[in-house]
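For this view, one protein chain was removed and the others were kept in their places.
Order as written gives the chain letters A, B, C, D and E; numbering starts at 1 within each chain.
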Amino acid sequence: MNFDVITLGETMLRLTPPGFQRLEQATTFDIHIGGSESNTAVGLARLGRTVAWLSRLPSNSLGRTVAATIGRFQVDVSHVVWTDRDRLGTYYLEHGKPPRASQVLYDRSNSAMSRMQPDNLPTTLFQPHRARLFHTTGITLGISKSAEATALRAAELAKAAGWLVSFDVNYRGKLWSTAEAQPSCLQLMQLADLVFLPIRDAQSVFNIDDANSEIIINRVGAIAPNSTVVLTLGAMGAMARTADGKLFYQAAFPSTDVERLGSGDAFSAGFLSGYLEFEDIATALRWGAATASIKHTIPGDLPLVHRHEVESLMASASPTDIAR
Amino acid sequence: MNFDVITLGETMLRLTPPGFQRLEQATTFDIHIGGSESNTAVGLARLGRTVAWLSRLPSNSLGRTVAATIGRFQVDVSHVVWTDRDRLGTYYLEHGKPPRASQVLYDRSNSAMSRMQPDNLPTTLFQPHRARLFHTTGITLGISKSAEATALRAAELAKAAGWLVSFDVNYRGKLWSTAEAQPSCLQLMQLADLVFLPIRDAQSVFNIDDANSEIIINRVGAIAPNSTVVLTLGAMGAMARTADGKLFYQAAFPSTDVERLGSGDAFSAGFLSGYLEFEDIATALRWGAATASIKHTIPGDLPLVHRHEVESLMASASPTDIAR
Amino acid sequence: MNFDVITLGETMLRLTPPGFQRLEQATTFDIHIGGSESNTAVGLARLGRTVAWLSRLPSNSLGRTVAATIGRFQVDVSHVVWTDRDRLGTYYLEHGKPPRASQVLYDRSNSAMSRMQPDNLPTTLFQPHRARLFHTTGITLGISKSAEATALRAAELAKAAGWLVSFDVNYRGKLWSTAEAQPSCLQLMQLADLVFLPIRDAQSVFNIDDANSEIIINRVGAIAPNSTVVLTLGAMGAMARTADGKLFYQAAFPSTDVERLGSGDAFSAGFLSGYLEFEDIATALRWGAATASIKHTIPGDLPLVHRHEVESLMASASPTDIAR
Amino acid sequence: MNFDVITLGETMLRLTPPGFQRLEQATTFDIHIGGSESNTAVGLARLGRTVAWLSRLPSNSLGRTVAATIGRFQVDVSHVVWTDRDRLGTYYLEHGKPPRASQVLYDRSNSAMSRMQPDNLPTTLFQPHRARLFHTTGITLGISKSAEATALRAAELAKAAGWLVSFDVNYRGKLWSTAEAQPSCLQLMQLADLVFLPIRDAQSVFNIDDANSEIIINRVGAIAPNSTVVLTLGAMGAMARTADGKLFYQAAFPSTDVERLGSGDAFSAGFLSGYLEFEDIATALRWGAATASIKHTIPGDLPLVHRHEVESLMASASPTDIAR
Amino acid sequence: MNFDVITLGETMLRLTPPGFQRLEQATTFDIHIGGSESNTAVGLARLGRTVAWLSRLPSNSLGRTVAATIGRFQVDVSHVVWTDRDRLGTYYLEHGKPPRASQVLYDRSNSAMSRMQPDNLPTTLFQPHRARLFHTTGITLGISKSAEATALRAAELAKAAGWLVSFDVNYRGKLWSTAEAQPSCLQLMQLADLVFLPIRDAQSVFNIDDANSEIIINRVGAIAPNSTVVLTLGAMGAMARTADGKLFYQAAFPSTDVERLGSGDAFSAGFLSGYLEFEDIATALRWGAATASIKHTIPGDLPLVHRHEVESLMASASPTDIAR
Partner (left out) sequence: MNFDVITLGETMLRLTPPGFQRLEQATTFDIHIGGSESNTAVGLARLGRTVAWLSRLPSNSLGRTVAATIGRFQVDVSHVVWTDRDRLGTYYLEHGKPPRASQVLYDRSNSAMSRMQPDNLPTTLFQPHRARLFHTTGITLGISKSAEATALRAAELAKAAGWLVSFDVNYRGKLWSTAEAQPSCLQLMQLADLVFLPIRDAQSVFNIDDANSEIIINRVGAIAPNSTVVLTLGAMGAMARTADGKLFYQAAFPSTDVERLGSGDAFSAGFLSGYLEFEDIATALRWGAATASIKHTIPGDLPLVHRHEVESLMASASPTDIAR
C-alpha cells in the first residue's frame, strides 16, 4: 500500500482530570492519546489522504491502545516498531481557564520512542512510489539523541526518494532549551520543503527580537531559503512565505474553545491536505485555518473533523444552525 | 379530569454524548427524551396549567420511560395509545460549539407515533368542557400521512368543541421538503387561532424572500388571516400580529447557553400559559420570551423552569446573585 | 491481502444501563457493539488469524463507529458495503441476575444489513487464494429474505472457491419461528463443513425431543451428514461429531461471569482458530472452551482475550494469581 | 379516583457511594429515594393495583423529587401534605459485603413527616368506597409522637370505613428501643387484619426467646388474635398464620443479590397484591416471596418488578435464559 | 505547634448536581465540602501560612470526611471538638447560569457547630505565642446563639493574647435578617483589626443607602473606627481603608468562571497571607485580588491555588500559555 503522507513521532498516553479539576482533586482520569505527528496523521486521514504513522511502541496494553486508537481512524500503523523493553511516555494534562494556565506534567523519559534508532526505519518504505510527503516535528528532535538521528535519517531518505519533506518546529521548553533546539531544527529545515512554526517559536528559537509578523517570516525565510515557511499567529490567523519571497495571509475562522490542544497539528493536517490536493499555498492556508478552527471545538488532541465540515466552514464562515 | 391544554405529537428517546464529544468518540450516552409537543406540555404544567399529552407509544421499557418522564412533571399521559407492534423513534444529538454545528441524527422511521390513526384519538376527550386549547406542530404533520391526518382530525375536533387551536410550524428539513410542508401547514393554519413560527420557517416554507420581520409577519398574517401570528426572531426576541393587523414586539431576555434545544417549545409554553392566564398578547409574548431565556440554561429538551423564576426574570431582567 | 477467515453478518449498536439497572431506571447507557459474526471475527484476530468481516452499514457516525471498533481490533473492514439510505440496527440490553433474566429489546428492523443483496458481495474476494474459511450464522438467515439470500450465495461462492464453510445455527426466537428457521438453516448446513449449535437450538429448531447430548449430536449429524457438528452444552462443555461418526467431548473451564453475551461467538472463534492452526478436532474443542471461559470475564460482546491467556488456561486450568 | 391500597409513611432522600466504596472514600453519591411504605406502594402499582401514598413533604426541590419519583411509577401523590417549613429526611447508605455490614447513617430528625399531625389526614379520602386496604409500618410509629398519632388515627379511620388494615412491624433500632416500640406496635396490631414482621423483630420487640418459627408465629398470633400474621424468615422464606391458627409456609425463591434494601417492602407488596386479587393466603405468600426474590436483583429501594416476571418466576422457579 | 492563623466556623457537606442540572434532574451528586472559614484556612495554607481550623463536628463518617478533607490540605484539625450527638450541616448547590441564578438549599439546622459552646474552645491554644491572627465570619454569628457566643469569646481571647483579629461580615439572608445581623456584627467589629465585607453587605446590613464605594467604605470606617476595612467590589476589585482614613484601591484580575463559590474566602486568604507576610495593605489587596481571580477557575469551594500561580499572575496579569 502506498501513502500520501508518512509521519514520524512519539505518541503518549494522556491522562486528564474531568471538568477543570486540578490534578490534586481528581479521582478519575479521562484517557486520551496525544502526539503531534499522529494528530496530524489522523487529521490528514479524515480529510481524505492516505497516511502511515511511524514510531516505536512497547508491546503491552498501553502501546497497543495507542496503535489501535490511531489505526481506528484509518491511519496505517503496520510499520510501527514494537519492543518488549521500554515504556510508553505519559503526560498529565490539567485543563485551566484564564488566568489559570493549562498545565502539562510530562512523564516521558526513557520511552520506547526515545530509544528508536535510525536502523529501526523501514527502509523498504522509503521508495519513490510509496509516498508523496514526509512530516515530522521538533518534538521528535528534542526527545533524545537517537530520536533526533532517526528523524534526520528519515528526512534524508524521504528527500532521496523524491518526496516532499515537511517540518513543524513545535518547540517544547520542557524538553530542551532554545539553544539546544536551534541547531537541531536548522538541520532539518535545510531538508524541508515546508516549515511550520508558531510565531513565539520563531522569536524564541531563532532569536528574532521583533513583533512584526512580516519581518519575522522574512527572517525565517532567510534561515530556510529553500522552504515555504508557514507562520501561525494564533487568533490572528496564519501567514506563508514561498522560497521566492511571496507572502500569503489567512485570517483565523471564529471559533469556540472546547479544547485547544492539538490545534497546531490540526492546522498542519489541513494545510498539508489542501497543499497536496490543490497545490496552492493560499488554498492550503485556508484549509489549515478552517481545520484548526473546527478542532478547537473537539475534546481530546485528535482533530476528528469531517471533510464536509471544513468545506462548509470555508464556504460560509458563519456557524451553521443545528441541522435537524 | 379537565385540562387547560391538550398537545399531540411524537416524543423520542434522545441519546447524547457527554461533554461535547463527537458521536464517534462516545462510550456512553446521556439519556433524555425530546418531543416538541411534550416539551411544551411540560413547560405549561410547570407554569401552572393543567395539561394532557396525546401520542402513540410502544408498550415496552422505552415507551414506558417516555410516558413516565412526561408524567413525572405533572402532565397527564393517561390518554396515550399503546401498541405492541411498533418502535420508539430515537435520535442522536451531538452537541457542537461554533463553528461546529450541533448534529441531529434521526432514527425515527416507522415509529409508533408515525402509525397513529385519526381513529386512535380519544373522542370522548374532545368535548367542550374537557379543555380550553389544543396544540400541535408541523413536525407531527411531517412524520407520516397518518400522523398528519390524525393531527388535522384533532384540530377539527378541537375547533368543533369550541377550544382554541394553536399550531407551531416547526419546519424540519430532515422530515420533508418545504414544498411538501407548505400545503400541509396551510391546512392547519386555517384552523388555528394561534400560529407560531421562527423567522427562518416563514422565509423558507412560505417563500417569503425578505429579511424585514415586519414585512414577513404581515405576509404570514395574509396567509393565515384569522390567526394571531407569533414570529420568533432568535436573539432578536419575538413579534406578534393579531388578525386585525396589530403588531407587538418583545425583546429577548439576555441569557447563557447550556442547551438551546427545546427553547422554541419553551417559548410556546410561556406564551400559551400567559395567554390563557392573562388573555393579553403583550403579556403572553413576555412570558414566552422569559421562559425561553431560562430554558437556555437547563440541560435536556424539557423546560424545567419554575414559575417564580419566570416572574422574577420579568420583574428584573438582570440575573440574580446566588441566593443563599 | 488474503485472509484465514471471512465472516458475514449484522453488527448492531448495543446500549446497556450500567450497574444492573433496569432500562426504566437508566439515565446513561454504556455503548458497545454486538454482532455474532463480528464477535467471532475479533476473537479470531486476537488469536492470531487474519480475518475480514463483510456487512452492509449506513454511512453515518453510527455505522462508522461499528466499522472503526471492529477495525480497531485488526479485523479488515475494507469490504463492507456502505449505504446512504438505511439505518443501523440497535438493541438495548438490560443485564439481570437470577431470577431476573437479562432482557434484550431489539430495534433492528429495516437495518442496512437487512437490505444487503447477493449482488453486494465482493465477488473478487471469493477466489481460492483469498481465504481458507467462510463463517456465518443463522441470525443472518433470519434477518430478512435478502440477507438470507446473501448468506447462501456467499456460502456457495466460498464452497466454489474451495474454502471451508462454517455455520452457527444461533437461533433467535425474536427474529423468526423454529418452523421458519429449520428449512433455511438446513440449506446452509448442506454446504457447511462445520456446524455449531447450542443444545437448546438442536432441540427446538430440529424438533429433537431428547435430553441426551450424544443422541442429539447424532441426530444432528444425520441431518448434516457431511459436516462436523459441534454441540455446545453451556456449563457442561461442548461435544463434536465428525462426518464419520466419531465423537469428542470437552469439559468447560471453570469461570466467573462478568458478561455472558458473546460467549458462543468466543467459542466459535477459539474452535475455528484451533482448527485452522492444528487441524485437530480435540484441540479445536479445547481452544473453543478456553476462549469462551475467558470471555465470560470481559465486559461487552467482544472476546478481547489474549492468545497467551488461552494457552495459559489450557496449560493449567486453575486461575492464576495476580501477576505482579 | 378510588384505590386498592393507601399507604402512609416517610420517604427519605438516600445517598449512596457507588461501587462498594466507604462513605469516607466517596466523591459522588448515587441518588435514590427510600421509604418502606412508598416502596410497598410502588410495588403494588407495578403488580396492577391502584395505590395512593400519604405523607408530608417540604415544598422544595428535594420534596418535589420524592413525590415525582413515586408518582412516576403510577402511585397517586395528590394527597401528600406540603409544608414550607421543615426538611426532608436523608440517609446515607454504605453498601458492604460480608463481613463488612452495610451501614445506614440516618439524618432524619425534624423531617416534615415527623411533624405530620392527625389533622393533616385527608379525611374525605377515608370513605368506604375510596379504598380497600390501608398499610403502614412501625417506622412511622417510631419517627415521632405526632407521626405515631397520625398513623393510629389513619388506621382507625380506615377501620371505620370498612377497609382492611395492614401493618408491618419493621423495627428500627436507630429510631427507638424495643421497649418503646412494643406498646406502640401493639396498639396498631389490635386494629390490623394483616401483621407482617421479620422473625428477628418478633424475637426482639415481643421478647420471644425462641428460635422455632412455628412457636414464634403462634406467640405473635396470641398477641394479635384477630390478625393474620405473616412472619418473614429471610433465606428460609415466610410463614403465615390466620386468626384461626391455620399455618402456611412458603420457601424463598433462589436469588442473587444486587441490593437487598427494600426486599421486605417488596414482599409486602407482593403479598398484599396477591391477597387482594386472589383472596388466598397461600397464593399471597407465593406472590410475596417471588416479588421479594426479584427485588434482590434490582438497584435501589424500589421494587421495580414487572407483573409478568413475578408470574413467570412462580410458574418456573428456575432463572430464564437471556430472552433474545 | 504554633500557627500564623486560627479560624473558627462551620463546614458543611455540599452536594451538587453535575453539569448545570437542576436538583430535580440529578441522579448523582458531586460531593464537596464548604465553609467560609475552612476555605480561608485552606487558602492560607496553600500560600505558605501555618493554619489551624476550629469547629465542632459529629464523630461519624461525614464529620470525619470534613476533617480529613481540610487536613489533607495541611490545615491543622487536631483542635476540632467531636460529638456523638449532633448532625453535620448539609447544603445542596444547584449551579445556574444567567438568568438562572445558582440556588443554595440549606439543610443546616441543629448541626454540631450550631451547638458549639464557648466552653468548647481550647483555651490553652489562645496563648500569645500560639498564633498571630484569629479569623471568623458573620456566618458563625448567624448560625445560633451559642455559636455567636463562641465566636465572640474566641475573638476576646485572641485579643487578650495579643493576636490580630480578622472578621468577614459575610451576610447570609437565609440565616438571619439584616436587623438581627447588624448588632451582632458590630460587636465583633469592635474587636477586629481587619474587617472584610462585600459592598452589598455594607449597604444592606449597615443601611448605607449609597452606591459610591468611597462613601460606603468611609461610612463603614466610621462604624469600625479602629479597624482596617476591606470592601470587595466584585468585578470592580477591592478597596481598603485604614483606621487613619487612608484609602487603597485594587482592580480585579481578569478571570473566567468555573465556580464562583468561595471566591470571597479566597480573597480573604490572599489578603491575610499577604498582610502577615509583607505587612503592607496595598500588597495584601493585590494578593487577595490575585488569589480570588485564580479561585474562579477551580471547581468546588476550596481555593486550591498554588503560591507560584498567585505570584506569576501578579507579575503578569495576562493569562499564560499552556506550559509544556
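The working rule: a contact is a pair of C-beta atoms (placed from the backbone, for glycine too) under 8 Å apart; a residue touches a chain by one contact, two chains touch by 3 or more.
Fair warning: this is a prediction, and the values are worked out from it, not measured in the lab.
When the full complex is examined, the chain removed from view is found to touch A, C, D, E.
Interface note for the absent chain: among A:Asp30, A:Glu156 or A:Glu277, the touching residue is A:Asp30. Note on the undisplayed chain: of the listed residues C:Val104, C:Ala149, C:Leu247 or C:Leu304, the one touching it is C:Leu304. Chain D residues in contact with the hidden partner, per the touch definition given at the top, are 19-22, 24-25, 96-104, 106, 172-174, 200, 260-261. Of the residues in chain A, those that touch the hidden partner chain are 15, 18, 22-24, 26-31, 60-62, 64-65, 68, 87-88, 90, 92, 94, 103, 105, 107, 109-110.
Looking at chain C, the residues touching the absent chain are 18, 253-256, 258, 293-294, 297-300, 304, 309, 313, 317-324.
FYI, only the chains that are shown with their structure count from here on.
Any chain that touches chain B and also touches chain D is listed here: C, E. Shared interface positions of chain D, i.e. residues touching 2 or more other chains, are given as 18, 27, 68.
Counting only pairs that meet the touch rule, the chains in contact are A-B, A-C, A-E, B-C, B-D, B-E, C-D, D-E.
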